[in-house]
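Report on one structure; see the data block that follows.
This part shows subunit A:
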Amino acid sequence: MMSFARYIARGELARALDDMARGRVTYAPRREGDAVVFRPRAEGEEPLLARATVPPKGVIFPQSERLFAFIREKDPNDPGRTTVRLDSTVDIKPALIFGGRPCDARGFHIFDRVYLNGPHRDPYYAARREATVVVTLACTKAGSTCFCHWTGCGPADTTGSDILLTPVGSGNDGGFVAVAVTERGAAVLEQANLPEADAARADAAQAVHAATRAALGAQSPAPDLSATPTRLLERFGDNDFWRDMSDKCLSCGACTYLCPTCYCFNITDENDGGDGMRGRRLRSWDNCMSSLFTREASGHNPRMGKALRLRNRVGHKFSYYPQLHEGVVSCNGCGRCITGCPVSVDIREMVVRATEANEETPNA
Partner candidate 1 sequence: MNLAYYPGCSGLGTSREYERSTRAACAALGVKLTDIPDWSCCGSTPAHALEHALSGALSARNLVGAARAGCDTVATPCPSCLSNLKTARHRMADDGFRAKVGRLLDQPADALAALPDVQSVLETLVTRVGLDAIRAKVRQPLAGLRVAPYYGCIMTRPADVMRFDDPENPTSMDDLLTALGAEVVPFPYKVECCGASYGVTRRDIVARLSGRLLGAARDAGAHAVVVACPLCQMNLDLRQTQVEWPGGKAVDMPVFYFTQLLGRALGVPDAELGLEQLCVDPAIAFRRAAQVVAARQAEEAAQAAKAAAQAAAKAAQAKQAAAANEGGRA
Partner candidate 2 sequence: MPVLKGKELRVVGFLCNWCSYGGADTAGVGRFSQPTDLRIIRVPCSGRVDPMFVVKALLGGADGVLVSGCHPRDCHYSQGNFYARRRLETLKTFLPALGIDPDRFQYTWVSASEGQRWKNVVSSFVEKVHQLGHAPRIEEAAPYLPLAEKGDTPRAPLRPPLRPLSYPAAGTLAASLEQLREKIRAALPELDCVIGWQQGFDALHATPLFMRKPEDVDKLTWGPLNVHNLATYLPQFKNRKVGVVVKGCDSRSVIELLQEKLVEPDNVRVFGMACEGVVDMTRVQKTLDAGNADGAMCADTAPSSVGVEGDNLSIEGEAPARLRLADVVAEKCRTCDTPVPLLGDVVEGNASAPAGPAPDAPPSPPSLDALDSMTPEQRRGFWRAQMDRCLRCYACRNACPMCVCRDHCIAESRDPHWTTQEGNIREKLQFQVIHALHLAGRCTECGECQRACPVNIPVLALKQWMNRSVRTLFDYRAGVDVNAVPPLLAFAVEEKNIKEHGL
């Protein structure tokens, strides 16, 4: 595909976004109370550039969505005979996500492998994914819980994005170098009628990428995680290890709901009230930290304690998923699970300890 770069002056950003988003609903970070969340953006609204507290995954994979409505219809001549009609029309509007970070965008890639390219294509996800353009903002700083460089992601990773914006310069001279990653991205970028980014600016963008990468490396050198998938499997039965790791875990779902890659859901049916003949099937986020996640109909729960549940979360991201998906780790190192955790459970520590611990006792 044709690769080109455009330049958006800082003062032009809102206008450029309006143009790119023509015909689409734009979701951009907005402050709500003491949090930053993705919300529909009004035309002309100056976007917030802060990293959102919650990743934008809900735009494509909503917290709760109606899969279909069911309507029971009675045979007028025999009220004992009821047929059920389904209404699975979904109202999906073209959308644009602005202001996610590379780690957020890469989340969609993790989803894609499961819901688009796996054995079962999820029509709801597919429809939203295809209708949504992802415009990502490259990172210029290393946050204290950032570890994207450990996981194959990075401060300027383009996986999952359609367009990558890199902030260059500062103050009134500042702006963004916008690079289209996909054809779709290119088309959207063209709509904005922007000047080409000159070589100096393209170089500046490259420099920003390199500097952030360096800062991350300085903060925490990326460990070698190539053996981690096997090591975690070896650690599967080490209950003491998982007890120590999970001691402080409260077993809430904050980490998974803040995670850009967590894609698990629950299905429930609800009645609609009204005449009592209508209902809907809901799909809603679910999380493996909840005891209900694996509770079976009999009441038996194969993952009884929080230790086993935490083991699953780490294991899934760093072992089970990579083994099914060509070694791709289903963690982007965004660090939200660490900052968002009420008790600062640190997934980095667990991965490193699991990997190291085995090295200490290789044949244990």
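Selection rule, in plain terms: all candidates are chains of the complex that A comes from, given by their letters.
FYI, contacts are C-beta pairs under 8 Å (C-beta built on N, C-alpha and C of every residue); 3 or more make two chains touch, one makes a residue touch a chain; residues count from 1.
Everything quoted here is computed from the prediction, not taken from an experiment.
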Exercise. Only one of 1 or 2 touches subunit A in this complex; which?
Worked result: 2
For this session: Provide the residue numbers of subunit A that touch candidate 2 in the complex, in ascending order.
Result: 31-35, 37, 48-51, 53-54, 62-65, 139-146, 167, 170, 219, 244, 247-248, 250-254, 256-258, 266, 268, 270, 273-275, 282, 284-285, 287, 290-292, 335-336, 338-346, 348-349
